[in-house]
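To start, the structure under review is shown below, and the notes come after it.
With one protein chain removed, the remaining protein chains of the complex are shown where they sit.
Lettered A and B in written order, each chain numbered from 1.
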Amino acid sequence: MNPVAALNNYLMVGAVLFALGVIGFLSRRNLIIMFLSAEMMLQGVALNMVAFARYRGNVQGQAFVLFMLTVAACEAAIALSLFMVLYRHRHTLDVSVWQELREADQDPIVDDEPLPPLEPEEPLPHLTPAGREPEHAPS
Amino acid sequence: MVAGQTTTVSGPPGFLPVLLPIGLGLVGVYYLLPKPKGYPLWAGVVCSAAAIISAGALLVRYDVLTPEVLLFLTFSALAIISGGLLITLRNPVRAALSFALVILSTCGLFLLQAAPFLTAATIIVYAGAIIVTFLFVIMLAQQEGLSDADRRSREPMLSAVAGFVLLAALLYVLVLNYDTRRLDQILAEIRLAQQKETVAEIEKVLGDEIEDGFSKKLETISIAPEGSDRPLPLMERINTNDFMFDLEWMRAKAMGVAEMKKVLGELAARIERIRNMQGQLQPAKERPLSSFSGRPANQQASSGAGRKESIDTVALLGRSLVTDYLFSVELAGVLLLVAVVGAIVIAGRQEGMP
Partner (left out) sequence: MADYLWLIPCLPLLASIVIAFAGPRWLRGQSHWPCLLAVAAACFLSMLVAGEIISQEQGDATLKTYYSWVQSGKLDVGMTLRADALSAIMLVTVTFVGTLIAIYSAGYMHGDPGYPRFFACVALFIFCMTGLVMADNFVLLYAGWEGVGVCSYLLIGFWFQRPSAAAAARKAFLVNRIGDFGFMLGILLLWSQFGFRLDYQSVFDRADTLAGTSTLTAICLLLFCGAVGKSAQFPLHVWLADAMEGPSPVSALIHAATMVTAGVYMVARCMPLYQLAPDALLAVAGIGAFTAMLAALIALTQTDLKRVLAYSTMSQLGYMFLALGSAAHPTITYAAVLAAIFHLFTHAFFKALLFLAAGSVMHAMGDVIDMRRFSGLRRLLPTTHWTFLMGALALSGFPLWSGFWSKDEILGVALEASKKGVFPTYYMIFFMAGVITAALTAFYTFRAYFLTFWGEERIPPEAGEHAHESPPIMTVPLVILAVLAAGIGLVAQPLTGWFGDLLAKTPGLHEHPHHANIIVMLGSSLFAIAGIALAYWMYVKEPKTADELADSVPGLYDASRNKFYLDEAYYNGIVRPAHATSVVCRIFDLYILDGLIDLLAHGARWLGQLFRPIQNGLVQFYALAMVLGLGVFLISLVWALGG
């Protein structure tokens, strides 16, 4: 694999991660998943940086990724605390409940398509409290 | 492609190799995104898998399947698949876990790119700290399980189109600028010719009429020099004041096979150099980097084949951070402190709560 081809491959993977992050950020409505998608976009960019650092044979790209990491950590801290505040107000992590900043006379966007009923989840196994005889499978 | 083979490649790469995986991926992701009336799971999975495989076949370039290439393929496939899972899984906890998988696989890619320190740092910061905190928040907020919002997407069609259009543009530019196949082919021909022992054999490999045929091939290929998007014929980029290929070749033919091989060697070196610089943007001439940070990118000698580099860039990175980026490091520390204080203040605010 010659260096140009290697660079090309890594840049492509970075681009794919970035684009998937964009789609996730645009379509998913859970604040946390949106945030994770944004982080994935950052990862795509970081991959580009690292690939270029390798290609050029120095560490400038890596140093930059380190700063990106720092900023991402700060961002995560602030974002999480903001999520907490938002959650306290509306008791949901759905981003669509925050749409007050629309035109004054415009109707809010409401999901009117009914959801199919959830399939019942399998009951989780649990231990019998101490001092009681466990249930036995009928033998 | 295996070295030595002389498969003919003609014309610039088309849009088709990009379009096929993009189209498949678009359909697959659209199918998989959460919707009230979903599509069957298998359709989305099949489309996405087809997209990943076709992309791997059409776009990824390697000569020999070395362990490095294998690792790259594995890690990137893992990263892309878990990225897709992150945006399509309905359960946020699972999405967060797949994000951890994305991080781990990109860390593998980092390691392949000689960035061990970043690998460690990213795993610690993301997988170790951020993901765990997120899981805490999810657990705290969504104790009742899957919420309605997680089962719907906002404009799934439009956002998938937007994302993949973006991706298509990026990939097409990459394919266009880093296409080295024709140069690789010429290099292979020259290397093959170098192994021959007589003039006739050499001429047979390179082309029947050496003066016209081979030189014309060099003329017809156009490569944009770095920092420009106006392509120049390869011949013009090979020739310099002290090496005019046509003249050298005439001279060498008169002097014998050994001299011809020498000229071919020089030609191969030059073409390889041009290939390795392809698609490169020229960095600023004056870059104030100290010698602690390694060779600056604007020194051309730094990039090229045959460079032997230690995987141990940790020391280099450390020196770079405390010399050239010292102020930025301090600033990053302050930023972290401010973020911590801010997070506490924001999250801890209790007054006026409903």
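Methods note: a contact is a pair of C-beta atoms (placed from the backbone, for glycine too) under 8 Å apart; a residue touches a chain by one contact, two chains touch by 3 or more.
Just so you know, these numbers come straight off a predicted model, no measurement behind them.
Engineer: Using the definition of touch stated at the top, determine which of B:Leu146, B:Ala169 or B:Ile221 touches the missing chain.
Structural biologist: Candidates B:Leu146, B:Ala169 or B:Ile221; residue touching the omitted chain: B:Ala169.
Engineer: Over the whole complex, note the residues of subunit A touching the chain we left out.
Structural biologist: 22, 25-27, 29, 34, 95-96, 98-103, 106, 108-109
Engineer: Which positions on subunit B touch the chain that was left off?
Structural biologist: Residues touching the hidden chain, for subunit B, are 15, 154-155, 158-159, 161-163, 165-166, 168-170, 172-173, 176, 229.
Basically, only the chains that are shown with their structure count from here on.
Engineer: Approximately how many whole Å separate the CA-defined centres of subunit A and subunit B?
Structural biologist: That pair's centroid distance is 23 Å.
Engineer: How about subunit A: which of its residues touch subunit B in the complex?
Structural biologist: Contacts found on subunit A: 1-5, 7-13, 15-24, 26-30, 32-33, 35-37, 39-40, 43, 46-47, 50-51, 53-60, 62-63, 65-67, 69-78, 80-85, 87-89, 92-96, 111, 113-116, 118, 121.
Engineer: Please output the residues of subunit B touching subunit A within their complex, sorted ascending.
Structural biologist: For this pair, the touching residues of subunit B are 29, 33-34, 36-37, 55, 59-64, 66, 68-69, 72, 76, 79-80, 83-84, 86-87, 92, 95-96, 99, 102-103, 106, 109-110, 113-115, 117-118, 121-122, 125-126, 129-130, 133-134, 137-138, 140-142, 145-156, 158-160, 162-164, 166-167, 170-171, 174-175, 178, 180, 184, 275-276, 278-279, 289, 293-297, 302-305, 307, 309, 313, 316-317, 320-321, 324-325, 328, 332, 335-336, 338-340, 342-344, 346-347, 349, 353-354.
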